[in-house]
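Let me begin by handing over the structure; questions about it come next.
Removed: one protein chain of the complex. Kept in place: all other protein chains.
Order as written gives the chain letters A, B and C; numbering starts at 1 within each chain.
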Amino acid sequence: MNVQDFKWKQNITVKELVEQYQSVGYQSVELAKAAEVFVKMKKSSAKIYLTFTSNMVTSGLRGFFAQLISLGMADIIVTTVGGIEEDIMKATGEKFKIGDFHSDDVELHEKGVNRVGNLFVNNESYMNFEDWVTPVLTNLYEKQKRWAVSELLREIGLLLNDENSFLYQSAKNNVPVFCPAITDGAFGFHLYLFQQKHSDFIVDVVKDFGNILFSSSHDEKKAVVALGGSISKHHAILCTLLNGGAEYAVYMTTAHKTSGSMSGATTDEAKSWGKVKDDSDVATVIGDVTIMFPIAMIKALEELSVEGLLRNV
Amino acid sequence: MNVQDFKWKQNITVKELVEQYQSVGYQSVELAKAAEVFVKMKKSSAKIYLTFTSNMVTSGLRGFFAQLISLGMADIIVTTVGGIEEDIMKATGEKFKIGDFHSDDVELHEKGVNRVGNLFVNNESYMNFEDWVTPVLTNLYEKQKRWAVSELLREIGLLLNDENSFLYQSAKNNVPVFCPAITDGAFGFHLYLFQQKHSDFIVDVVKDFGNILFSSSHDEKKAVVALGGSISKHHAILCTLLNGGAEYAVYMTTAHKTSGSMSGATTDEAKSWGKVKDDSDVATVIGDVTIMFPIAMIKALEELSVEGLLRNV
Amino acid sequence: MNVQDFKWKQNITVKELVEQYQSVGYQSVELAKAAEVFVKMKKSSAKIYLTFTSNMVTSGLRGFFAQLISLGMADIIVTTVGGIEEDIMKATGEKFKIGDFHSDDVELHEKGVNRVGNLFVNNESYMNFEDWVTPVLTNLYEKQKRWAVSELLREIGLLLNDENSFLYQSAKNNVPVFCPAITDGAFGFHLYLFQQKHSDFIVDVVKDFGNILFSSSHDEKKAVVALGGSISKHHAILCTLLNGGAEYAVYMTTAHKTSGSMSGATTDEAKSWGKVKDDSDVATVIGDVTIMFPIAMIKALEELSVEGLLRNV
Partner (left out) sequence: MNVQDFKWKQNITVKELVEQYQSVGYQSVELAKAAEVFVKMKKSSAKIYLTFTSNMVTSGLRGFFAQLISLGMADIIVTTVGGIEEDIMKATGEKFKIGDFHSDDVELHEKGVNRVGNLFVNNESYMNFEDWVTPVLTNLYEKQKRWAVSELLREIGLLLNDENSFLYQSAKNNVPVFCPAITDGAFGFHLYLFQQKHSDFIVDVVKDFGNILFSSSHDEKKAVVALGGSISKHHAILCTLLNGGAEYAVYMTTAHKTSGSMSGATTDEAKSWGKVKDDSDVATVIGDVTIMFPIAMIKALEELSVEGLLRNV
């Protein structure tokens, strides 16, 4: 394909934008390719593992994740515990604010404000979360003493009546949510306090490994959509690998491969899984997920909705 | 402003996308802010310095730059010489190809292909450029012996009858094009060969410093839109500084400020120029320009066209 | 302090190098500051939380971590499960190879080689790990059925007779090792297989939250040395926060703060914890940990050894 001159026309849609990206160059080409891989994975009925780090739930992408689950674009979710906490906070009415990367952190501290990049979360939201979570744990404990993480999160999702909550949409649409480090956050602290009073209360992470392992099979096609790095990305790759490898993969991240970190690992490695047939089934796009993911996914949604492949449209 | 849940709706436009970005978080917020600064600079009739590195002309952004000049969104252009060469190549019919970041470079070399990221330029295009440029220099030399760079580039622009050429649109719309390192490319080699035969042929870079200095005045409002880093960015900042500083600035780059380089310098420094009134007049967006610049600028163009502030729509 | 001209002299030591870095500029200044913070935290008898991601254990830094534990420069370790697995592999005789970032991944796959950046790990090493871990789990299960992660890792460390193993040195020197996502790797798979046969085998992550919480107290001084990002960094920060915040912090990473990720969060935020007195107690250094961490830490070790503040020298 030749490089084509990009041109604006009035009322240009996101779909038309991404069509032009195909022939612009650099990361815009990779983004357009990611959109195509999204379409391919859905058309081939692959099981889609969608992974994201907690900072994306802090951001407004949280509602988009919920929508994607509802539309049938995600079959398994993997995230970190901060994402669980903040989804609950938002579902129970807490508001996060658009702030500034260059804030005076000492001043924010005095005001009881936590900064995540250019977003602000009040200490009060954490306190309200505590008030919400303690009775929930009591109720769940009354049902059973030993919980796999994803089973616990399903119960919590059912309590959240918010269509923009990914936990709610997951529970409603039978999409399991995995969180391999469930104690690494305020939620972990509350679990600990609860266990202090109820020593037979068990969060069974080992059992949940089986759950994610059986969330797809060797015979099914599998796809990994990894937003950001960290263990959410690693966990999905690990589990698809144990099931023979994914056929499709899209990674979006700001990390680079030069440090040897998982966060920066590219889809090149996917070829070494032995199941990816060729380069047209994988894409790595370097840049900010809040900008890139909506664009690429919207392009795919527009195509898939025309073909009637989306649920609940 | 509160963080808002992002939602797709069918046929969403780029304008609507960026409106949602305002309340998503991280770089999407900065991108939405960049769009607002573009609108502000145009509404206030600031002289707009648009700077870009040559790899952006290799890409399809080249046609967008030409369109922006035509629309009146750029009053002064600063770029590197590779951008000049490739604009001419494209205007004279050369085609560049979408390739791959992970190509076999030895094989490409044997095929006479040059790689710029994931874009391919044939050696033949450079040879055709040589055939084109030599008679042009002869004609210009017959007009006069001593040329300021921007005056030379204006003459060249008038020879290119291609509405997607930024040199053509610049010449046609009286937008000067500055290139502070005119010899740093194939064009430099051809200038050198020409001077070998005509020792009184002079490319006067010092005179052109005066030209860019007088391209705006202390009294006028000024804006810098810097895409990528390098001397194109530095030159525009330097010249606006000598005229009292810019009122508006948008920087888009993948570089970070931690290395102390100009490419990574942010608009924070713009505050130190003493003329920026507040943070709402500057934006630094980190990421790939081929993705981010069209989106932010399109949002501004949609607004400005409604208000009748664009030329030639 | 003025910028000073850097000069080489024959047989220059690392200590002398870092002394010059103080007055060179950019990240070299931050690195020299990190060395000073290491000295301060040790002199003030702070509890030192050393966190690292698994790719650093893949690299030769693994032996350095073991040495630092032995010397008394780390009181609590937090890492990811890949680091646990690879420390065991190396301690049981597996060799990893220096490879290439640009390897042919399909070819590597056919040879049974896994690539981590420019390092190679054979599939065979994972199989040998499996052979080693299964009887170990059987023995531990015979001791007790329910294990907190750090208690399990301590037992494993005692089995590894390798002074270059961080698990061994940790166990020997009563340094707890925390791993908040113990199932996110091959080890998780083996735990799962074991639990299939022994359903009352429990890995208690909630109990371990209490263990890390009580690894230091409000009254003690605390320091966080975070190499790379991910949950290992986050977990140490979280736990020191719950104990009133750390007095000292050094972060080394390739990630930038612009994406709002934990990996890229800087020590600026440490000021918002309310206990850091001033900027001289924190340092964020941007770059590759394998280069930067040894240099900064060696500078500190040279000073601390002279003052007799290191153990086992």
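Operating definition for what follows: a contact is a pair of C-beta atoms (placed from the backbone, for glycine too) under 8 Å apart; a residue touches a chain by one contact, two chains touch by 3 or more.
Keep in mind that what you see is a predicted model, and the values were worked out from it rather than measured.
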Option from C:L238, C:I286 or C:L309 whose C-beta touches the chain left out: C:I286
Per the touch definition above, residue among A:G60, A:G228 or A:G260 touching the missing chain: A:G260
Touching the absent chain when the full complex is considered, from C:Q4, C:S44, C:T134 or C:N161: C:Q4
Where the unshown chain meets chain A, residue by residue: 25-27, 256, 258-260, 286
Missing-chain contacts mapped onto chain C: 1-8, 10-15, 17, 20-31, 55, 58-64, 66-67, 90, 95-98, 100, 102, 117-119, 164, 268, 279, 286-292, 294-295, 297-298, 301-302, 305, 313
Residues from chain B at the interface with the omitted partner, ascending: 53-55, 58-59, 80, 82, 101, 105-106, 108-109, 114-119, 146, 180-185, 188-189, 191-192, 195-196, 201-210, 213, 228-231, 234-235, 238, 242, 254-264, 268-269, 271-274, 288-289
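FYI, only the chains that are shown with their structure count from here on.
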Chain at the geometric heart of the assembly (C-alpha centres): A
Same-site or different-site touching of chain A by its copy chain C, using the half cut: same
Chain centre separation in whole Å, for chain C relative to chain B (CA means): 44
Where chain A and chain C are represented by their mean Cα positions, the distance between them in whole Å: 26
Per-residue multi-chain contacts in chain A, two or more chains: 55, 58-59, 117-119, 268, 288-289
